[in-house]
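What you see is the complex with one protein chain gone and the rest in place.
When the chains are written out, they are named A, B and C in that same order, and each has its own residue count from 1.
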Amino acid sequence: MSRIGVFVCWCGSNIASTVDVEKVREEAAKIPGVVSAVDYKYMCSDPGQNSLRNVIKEKNLTGVVLAACSPHMHENTFRKAAVKEGLNPYFVEIANIREQVSWVHEDKERATAKAVDLMKMMVEKVKRDKPIEDVRVPLNKKALVIGGGISGIQAALDIANGGVEVILVEKEPSIGGRMIQLDETFPTLDCSSCIMTPKMVEVNQHPNIKLYTYSEIEDVSGYIGNFKVKIKKKARSVVEKDCTGCGECWNACPMHKNVKSEFNINLSERTAIYVPFPQAVPLVPVLDRSVCLHFKKGGKCQKCFDACGPKCIDFSMQDEIIEETVGAIVAATGYDLMETSMYGEYGYGKYKDVVSGLQFERLLSASGPTEGVIKRPSDGKTPQTIVFVQCVGSRDPEKGVPYCSKVCCMYTAKHAKLFAHKVHGSQSYVFYIDIRATSKGYEEFVRGTMEQDGAVYLRGRVSKIYEDNGKLIVKGADTLSGNQVEIAADMVVLATGVIPKKGSDKLAQMLGISYDKYGFLTESHPKLRPAESSTAGIFLAGMAQGPRDIPESVVSGSAAASKILGLFSKSEYEVEGTISSVNEATCVACFYCQRVCAYNAISRKEIKDRNGNVVKVVANVNPGLCTGCGACVNACFSKSIDVKGFMDDQIYAEIKSLAV
Amino acid sequence: MEDMKVEKNEQKDGTAAANTGSQSDPRLIAFVCNWCTYNGADLAGTSRMKYSDNVRVIKLPCTGRIDPLFIVEAFKKGAKGVLVSGCHPGDCHYTSGNYHSRRKYATFRDLLGYLGVDLNRVEFSWISASEGNKWVAVINEFTDKIKSLPDKTTDIFTKK
Amino acid sequence: MANTKTDEKLQKIAKDLLESGEVNLIIGYTKGSNPQRMRPVFITKPEEAEKLSFSHNAVQDLAVFLKKQEVKKFGKIGITVKGCDEKAVNALIQEYQLSRDNIKIIGMQCNGVIKQNLADKGETKVSETTVYDKCLICQEHTPVLYDFLVETEEPELSLSGNVKPYAEIEKLDALSTEEKNAYWAKEFDKCIKCYACRQACPLCFCSRCIVEKNMPQWIDTNSEEPGNAQWNLIRAYHLSGRCIGCGECERACPVNIPLMLINEKMARDVYNLFGYKSGLDINAKPVFGVFSESDFNDFIK
Partner (left out) sequence: MEEKYFEISSDNLKKFVDRIITDNYEVIAPTDKDGDTFYGKISKFEEANLDILLPKMSYKEYLLPKTETLFEYSISGVDTEVKDGLQGITGANEKRVIFGGRPCDAGAGPIMEKVFNWDYKDEFFNERFKNLTIISIACEKPDNYCFCTEMQLSPESSYGSDILLKKSGDKYFAIVTGEKGLNLVKAYSDLFAETTKDKVPADKDWKKIFEIEKTKSFLDKNFEHNYFQERFLSCIGCGVCTYTCPTCHCFDIQDEGNLKEGRRIRNWDSCQFGIFTLHTSGHNPRVTQGDRYRQRLMHKFKIYSEKFDKYLCVGCGRCSRNCPEDIDIKEVAKNLAEMA
């Protein structure tokens, strides 16, 4: 038999002025199973909590109902108090008679009646509460970071510096990501590679970091503390440990004119065996088999092999699957730029001198194809007039995406500034919709571009770009003056919008984390849990979550790292015990529960007889993954799965208690 | 305020103090998710908004947990109106609970209507944690709607 | 009784399957308790294959047996199915109740089966007025999936268009809430809670039905109006988007509740809402196992 205690809080006059708390207490005392009913001015105060604890002890209570403020206010307070008297924390239920009664109703009699109803409802619920033990999951104290851009690098370094082993997986032959492609960074104009390269080297040399470049995630299973990860290490055709990075191989490669450099975004060529850029980490080339003559022409060419001193070219190398077990994962998959082909009127791809923002970065970069001298891709001449077009694809729900790509205002201002610095007497024009320069030093930076560097900012969109007599004619609107403008430019730079890295949706599915309709990974809570994904143990960093600049990416990498270090600071991970459990006797393994589970928490379980024959297959809940949302219960026709804390018979009793 | 007037009128009519569950003083049961609508209702409270006191809220973790069986049970126990409310599409705390449930509700609602249940008595809404005002509006409008319905108990859940 | 060509072909397939050991059991039809009835038969020996037969009186959906534990024990099973029944096999595969590897589908081309109550009264002619409504809307006279196909010798069912299948659905849709209620109250009042509708349904495969769960007892056990309505409502809800329309529930109902008016209505609604029809594709995901962000939302405030 239940021994329930009901505690009615006055909350000073907050409840007591509208709800007759004594009446609620009297009604509570009449309910079978209620052995104690008291009211008190402030239940959450120390004396209030002490009285709660005393009654639990004296009356040997099996359950507690507080008719008080919202459970979101003090549920935890009262649970903690109950635990101190040896009561299971989940044996505490709250009837919300403040936020949902006394503060929203005025007729005292009716408000009191409602408060009594809510109190009765929770008494019926608490009577059916079962003890819930939080689940403890052992932790493999090793982390996986997916993506070797600045946010991934930051996360990996922070975790590694905290003394935890890290596996860093990068799809490209080198880490560095997008940041290493950039020239100078706003608003301080420090050189990107100067600040990035040391970090990349540090990653490579860190005793706690295992680096897999030119590798991809093949499969992820398991749950927080115990993820099983399969990493596909693609055949590089170069034995990493022997390679010295001397460069003899790529110098010997006959394929040096035909292959466009991905790193330089088609603005230069590379060989078949190559390092993407001179500061690559690791400085080990990759043999691109899709263009290599050895592979295309039946093994005849082996010039690189011959040139290699340590003989580390291995044409027979195979893709390798590496299995790792990790306790936590950071997804820092980064971004791509939108294809701007839908803006046919801008002539991207048609006119060589219409380039994307990232291409312009390469043209500015001292390590770029022009060694930092701004030259037109078409004829190599230095442009005197450049038109920058912002919001190409961004903030354009019709053709592109509705969101703002956030970094374009700033990098365009930087481009215009650097152009002015590098080509004296030049002129730049910037078409913009709004200028968004909201971080420290940003507004001043843009002002500087306009005022000191003479960039002309035109508020409006560009309608058409066409070539005429060696010039690019840019037609657009200046909405501030109301005039149509036409500018004859030598080059046009399109500030194309940012989109999630291709394939990040697939990775998200593999990880069992959610992503929005654009493909950006979504946070567990956009404000309060911005570093966590929807799945426990998987964290997010960088542009994979949405447009952001370098400092923000670094912060998010550090945030993910600190979350993981925090997680790993305990020996076990505690999961709230309010999770689902299966009635194996009645489960018929239709797996609708599995279909609706957003957390991959349901798996198949085979029940075997003593001879090892499978006698039955049932659904099984993985406690490390289950969040207790209860969607599985709704999906189960026979109600053979139930979620602790909100059990079917509790809900039934609650509804029943409201019978009129 | 509008809703105050409603309450005062009732007292003048001499309606019993407690919510009787009759057609003129209907019992409404609301099944709400913990993360959005429950918080929205709390916000209405912290903002001291006033609304009809005919509603009784039952908190669930997610709309994904709110089973059509609950709706049936609520009607069986004499509720004159049942509200199901949770996070807006895309905002589900558990990513997709509301999407899965939406399919079920759409179908279940059709079935109820076909079997002769007055669909005015079943309401669904998306109310976020910041929409205290929407909570108040939904509850008040629903209460008024239920009160305006003819006093009939002819539905398949009622014993004749 | 002389074998028809159909029967011979069917018997040959079954015999071969049993002889080769590809299956351990053939579920089929044989002659029943009167000349107008067929009944299920379970063949385990090749020499018994000659018992198999098929006709326009083969009303049963034999897929219902695939959910029985006693039948499952046979492992590899061959089953004789009409187009409608075959959809049940597909749905069972979709819902993991059956492995495609364990089933050999002997598809029977079918141009309609005669309503059993008419056949019992002596009706022998297949026509649009004597067959079930499901036959009139049937799109799967040839099953959508089969390992063997036995062609029919019966002439194609000719439809004049004068007989409107499930015509009551439109009529009911047009009624007011009160009138609908009155209609169903009367129908459900007849229910005796024998649960034959459930047992006859190939897709009601729960080992413990929700109505048998008593902690809590969501569905009242009484066989009075509220209890009956709850049962019928939840039965229909659990089959919405899953029912393949074989009509066995209605045929089994001893008190003639027009259950197919509910099942068919829900099948139509689910198709209109989500574009899904049950049992057509073993690789399709069941309609309530998935969602779309753009699902119907108009009913939600």
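To be clear about the criterion, a residue touches a chain if its C-beta (ideal position, glycine included) is under 8 Å from a C-beta of that chain, and two chains touch if they have at least 3 such contacts.
The structure presented is a predicted model; accordingly, all values stated were derived computationally and were not measured.
A.B. asks: Thinking of the complex as a whole, which visible chains are touched by the chain that is not shown?
C.D. replies: A, C
A.B. asks: Specify the residue from the set B:27, B:56 or B:77 that touches the hidden chain.
C.D. replies: B:77
A.B. asks: Please pick, from C:78, C:107 or C:227, the residue that touches the omitted chain in the full complex.
C.D. replies: C:227
A.B. asks: Please identify which residue in C:117, C:176, C:272 or C:292 touches the non-displayed chain.
C.D. replies: That would be C:117, which touches the missing chain.
A.B. asks: Tell me which of A:36, A:237 or A:657 is the one touching the absent chain.
C.D. replies: Touches the omitted chain: A:657.
A.B. asks: Quick one: which of C:65, C:146, C:166 or C:183 touches the chain that's been left out?
C.D. replies: C:65
A.B. asks: Provide the residue numbers of chain C that touch the chain removed from this figure.
C.D. replies: 32-34, 37-42, 60, 64-65, 68-71, 117, 120, 192-196, 199-200, 207-208, 212, 217, 220-224, 227, 248, 251-252, 254-256
A.B. asks: Counting contacts across the full complex, list the positions on chain A that touch the omitted chain.
C.D. replies: Chain A touches the chain not shown through residues 30, 120, 124, 585, 656-657, 659.
In this section, only the chains that are shown with their structure count from here on.
A.B. asks: Should the pattern of chain-chain touching be classed as line, ring, star, complete or other?
C.D. replies: Graph shape here is complete: every pair of chains touches.
A.B. asks: On a CA-centroid basis, which chain has its centre farthest from chain A's?
C.D. replies: The most distant chain relative to chain A turns out to be C.
A.B. asks: At what distance in angstrom does the C-alpha mean of chain C lie from that of chain B?
C.D. replies: 37
A.B. asks: Return the residues of chain C touching two or more other chains; collapse runs of consecutive numbers into ranges.
C.D. replies: Residues 210, 218, 288, 293.
A.B. asks: What are the residues of chain A that contact at least two other chains?
C.D. replies: Only 517, 596, 635, 652 qualify.
A.B. asks: Given the complex with chain B, which residues does chain C contribute to the contact?
C.D. replies: Residues 172-173, 177-185, 188, 210, 218, 220, 224-226, 229-230, 232-234, 236-237, 240-241, 262, 265-266, 269-270, 273-274, 287-288, 291-293, 295-297, 299-301.
A.B. asks: Can you check the complex and tell me which residues of chain A touch chain C?
C.D. replies: 517, 585-586, 588-592, 595-596, 635, 637-640, 648-649, 652-653
A.B. asks: Give every residue of chain C touching chain A within the complex, in rising order.
C.D. replies: 95-97, 205-210, 213, 215-216, 218, 238, 285-286, 288-290, 293
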